[in-house]
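A single protein chain has been omitted from the complex, and every remaining protein chain is retained in its original position.
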Amino acid sequence: MAKRTIIPFGPQHPVLPEPIHLDLVLEDEMVVEAIPSIGFVHRGLELLCKKKSFKDLIYVAERVCGICSFMHGMAFSQGIEKIMDVSVPDRALYLRVFWSEMSRIHSHILWLGLTADAIGFESLFCHCWRIREKILNIIEDTTGGRVIFGVCKVGGVRRDVDDDTFKRILGQLKEIESDYNNIVDVFRRDYTVKHRFSGVGVLPREDVCPLGAVGPVGRASGVSQDMRKLGYAAYNNLDFEPVTESAGDCYARCMVRIREVNLSFDLIRQAVEKIPDGPVDVKVKGLPEGEVFSRVEQPRGEVVYYLKGNGTKFLDRFRIRTPTFTHIAALVQMLAGCDLADVPVIVLSIDPCISCAER
Amino acid sequence: MSFIKKSPWMFHYDGSSCNGCDIEVLACLMPMYDIERFGVINTGNPKHSDILLITGSINRQNEDVVKTLYGQMGNPKVVIAIGTCAASGGIFAECYNILGGVNTTIPVDLYVPGCAARPEAIIDGVIQALDILEEKQKQRKKGKVTK
Amino acid sequence: MFEEQEIISIGKRELVDRIRGLSSQDYRLVQIGCTKLETFQIDYSFDKDYKFLNIRVNVPIEDAQLPSISGICGSAFVYENEIHDFFGIKVDGISIDYGGNFYRTAVQAPFNIEEPSTDEE
Amino acid sequence: MNTVFYTTIGYILLAPFVGGLLMGLDRIVTARMQSRVGPPVLQPFYDVFKLFGKDKLTVNQFHNYYLVCFFIFILVSGSMFFAGNDLLMVIFAFIVADVLLILAAYSTNSPYSSIGAERELLQMLSAEPMILLSAVGLYMVTGSFKVSAIVSCEKPLIVYLPGVFLGLTYVLTIKLRKSPFDLSTSHHAHQELVKGITTEFAGPALAVIEIVHWYETILLLGMIYLFFAFNPVLGVVVVVFVYFLEVLVDNTNARIKWELMLKSAWMVTIIVGGGNLFVLYYVLRL
Partner (left out) sequence: MTWITFLIIFPLLPACLVLLFKSVSIQKWVVIIASALICIGSVCLALTCTQAEAQYFRVTPDIVNKLVATGDITLALVFLYVCRHLPLKRYWIPLLVVVQYGAVVWYDLSGRVPETTHCLFVDNLSVIMALVIGIVGPLITVYTIGYMEKYHEEHPEVPDRRDQFLSAIFLFFSAMYGIIFSNNITWIYFFWEITTFCSFIMIGYPQTEEAVHNSFLALWMLLLGGLGFAAAILYASSVCGTVDLRQLLTMKKSVVLLPVLLICFAGLNKAAQFPFAKWLLGAMVAPTPSSALLHSSTMVKAGVYIVLRCAPVLHGTAAGAMVALIGGLSFLAGSALAISQRDGKRVLAYSTIGNLGLIILCAGIGSHLTLWAAVLLIIFHAPAKALMFLCVGTVEQQTGSRDIEDMNGLISRMPLLTIVMLIGLAGMFLAPFGMLISKWVVLEVLARKNPVLPMIVIFGGELMLFFYVKWMGKLVAVTGPQPQQGEGIGIEWSALGGLAVLTVLVCGLFPFVGIYLIEPMYGCDPMLSRQAIRAVAIMLGLMLLLPLGFFIPRKDLVHVDLYLSGANVTDPHKFMDSMGTARDCSFKNYYINKYFSEEKLFPGALVGSIVLLILMFSMEKL
């Protein structure tokens, strides 16, 4: 039975909006082996640190990825602030939490939609994205951008949100949340959805650590690991527990994300409640010298920025390690032995952001 | 009026975009914007499409891919470059792996500006592309007659 | 609030044993990064229960070679292929070796090319 | 002879209109279920006319040729049905048509097409037994395989064959390529197989596929109608209702995998369809 089909899956493939290539080795419909290939989005933006000053680099960081754009900016700013020992005002930190959680909600709902689409459930796709538009409206309301916010900067944030707006937003969020809960009930209950997710792409708990799985993928396998617990921004003042599931399959990952959205709604409420008055930024003086590893929990998991300054306005190294990149190894393992029909589901279950991964 | 104006099928390729424009392209299909009102279907297959939406700039590795996909579309066809990167490379123009905007590789008919381009702008771009499509269809028919 | 970051510099020979030790203590490989200074500075970052630990190895730029740790940490192969493609460092024995085709870049080993920092202003 | 002639011509001319309209309504209803506005009702026709105006792309010399054969055999099958011919022969012609489509996909040697072809085969393996079984069921009640005889049968067939009807409705989803059974190809290409069996068809060839789909739809709905032929008004109402049900199912289900499709379709065929026939067999013998 040595004869196997090898099919090219991607770079252009309608089920994945982004270009990634997989060589799928098939036996009947079973995937025996999958070898990923990346680089179709590779721009080489890490080297831009030689061409743009560290203050401008935040624009680059925000465009590492258009979905978790804000958190890239935040991780970068945090790192530079640490090197330069800038203390950011509290209100800015709370606003960062607010926008991170908004973008986490938008990212997770986007993901829910895309996954629904990958299993051929178009109407669920549409409804998820319908809700997401409401979130985007709030984001646009507060930042002026829909997907790329451009509000984070070294030393704080660029915009403030006044209390009336916050009040209005809380009201809107309440409606959105109940709408959202109705829709995700389909994920929880629908037979065909369960059929497509349960037992698919299982990543056992003991494999999480060796394969370096992070974020929702790790949490779905029962590893409670959430970088927000590091307490960056204002997270040390907020009360929350990382969401975990134990099954480690696509269904668990789906459930983790669904529940994380609820957690985010809750965090936003807490943050809005506790937000102090005051300025939203400080002036940054001097040039960075030193190095730092800055870690932030993105919707897809832990992102690591390694920044090394040498006392000029150009950084020595601007290194980004994104969650998708570290998930490639887990992906290779999960894809072996699955069905062809499961491939998009499994690939999507790590919530791939190829643009992040390849930079 | 030719039917191509009534049923422009599109497909989307992510050159090396940051996903910002990509998700906005997808958002066009969604209830809020519902581009299917104009008969647009996101086919996902170059052979079935009339409009190619490219987001992001062209890099060394996807150059051949974009050429291949463009070549697999049947005439008449239109290419729309979505976003700043697709127009010129944008913020990434200086990166070592970026060749530049989409026009460095295939002919572009229409540019939609923005970083990220807004869904309204994308829909507007698609609607404007319809006239170009119709023009191309006319040219094509004429060409056939003269031949 | 910022986490503690422990950075330990070791020699290339100790590397594999050290990492095997960490791996057996359930440390998770966070990333492998490379920075070009006078030498190549390779960072192996680990994490255990939110505790960040960084193992640093310096490799001379001429004759840059590294042993692979992909046998110990399953996710290491992507970083090692990346380091190979970006910096031109030879990594021996990667579990899935793309042979330089992980990133098919326009420039070979782009991070290893001396480019003067341009001043825009 | 004359009536046969007229029904055949009528089917060939009218079916695409009705089918296309149904498809247009389908798209609107679908859009509304997704809280969208949706395209104009004539959109399927626009699409087809547009496709005819496009380049005739092809990957090899045989590809489009099989497609034409496919088209002709669907026409033959449908015409035979509406001319009141032998139901089994209608189904067999339908199978031949399907096989030709599969061969067209195979002939491309393209991975996505070929897997689509393979899945289409699995779909046939799942659906055809039930369709043939319903022909047997109709025969058991009416004593004839001829469609004309079945239609003119005074008995309310649905009362005798509720299980068969249910089974047929179940596999109808497979034959209409609606979710959850749109494995080999679907109207939305966002699946692992791109467009599956139709990936390599482009331009006019794709238009032909669309048109054939309209013919198929009408033919299959005709089979549903047979169960209610004793009362034409009720029949039409049920047909419309069943089609609406298909749209609803399409919109409330994810695509399932082939194993579940095969198993469930065979279970339905054997338990619901076969069970019905058994009961009928013993009732009729009494």
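Which chain is which? They are A, B, C and D, in the order written, and residues in each are numbered from 1.
Simple rule for what comes next: a residue touches a chain if its C-beta (ideal position, glycine included) is under 8 Å from a C-beta of that chain, and two chains touch if they have at least 3 such contacts.
Just so you know, these numbers come straight off a predicted model, no measurement behind them.
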item	value
Touched by the hidden chain, restricted to displayed chains	A, B, C, D
Touching the absent chain when the full complex is considered, from D:I28, D:L57 or D:L183	D:L57
Listed residues B:G56, B:G74, B:G89 or B:G125, member touching the removed chain	B:G74
Contact set of chain D toward the excluded chain (per top definition)	55-66, 68-69, 72-73, 76, 80, 85-86, 88-89, 92-93, 95-96, 99, 102-103, 105-112, 114-115, 117-118, 121-122, 124-125, 128-129, 132-133, 135-136, 139-140, 145-146, 194, 199-200, 202, 266, 270, 274, 277-278, 280-281
Interface with the undisplayed chain - residues on chain A	1, 3-13, 19, 21-23, 26-29, 35-37
Footprint left on chain C by the chain that the document does not show	98-101, 104
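The definition used in the following text is that only the chains that are shown with their structure count from here on.
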item	value
More contacts between chains, A-B or A-D	A-B
Approximate Å spacing (C-alpha centroids) for the pair chain A, chain C	24
Contacts with two or more other chains, residues of chain D listed in rising order	34-36, 189-190, 194
Multi-chain contact residues (two or more partners), chain C	103-105, 110
Of all residues in chain A, those that touch chain C in their complex	35, 37-39, 42, 44, 46-47, 50-53, 78, 82, 207-212, 225, 227, 229-232, 236, 292-293, 295, 302, 304, 306, 308, 312, 314, 316-317, 319, 321, 325-326, 328-330, 332-333, 358
In the complex with chain D, residue positions of chain B that touch it	2-4, 6-7, 9, 30-31, 34, 36-39, 41-45, 47-48, 50, 72, 74-76, 137
Residues of chain B touching chain A in the complex	11-24, 26-27, 30-32, 42-46, 56-57, 59, 61-62, 65, 69, 91-92, 94-98, 115-116, 118
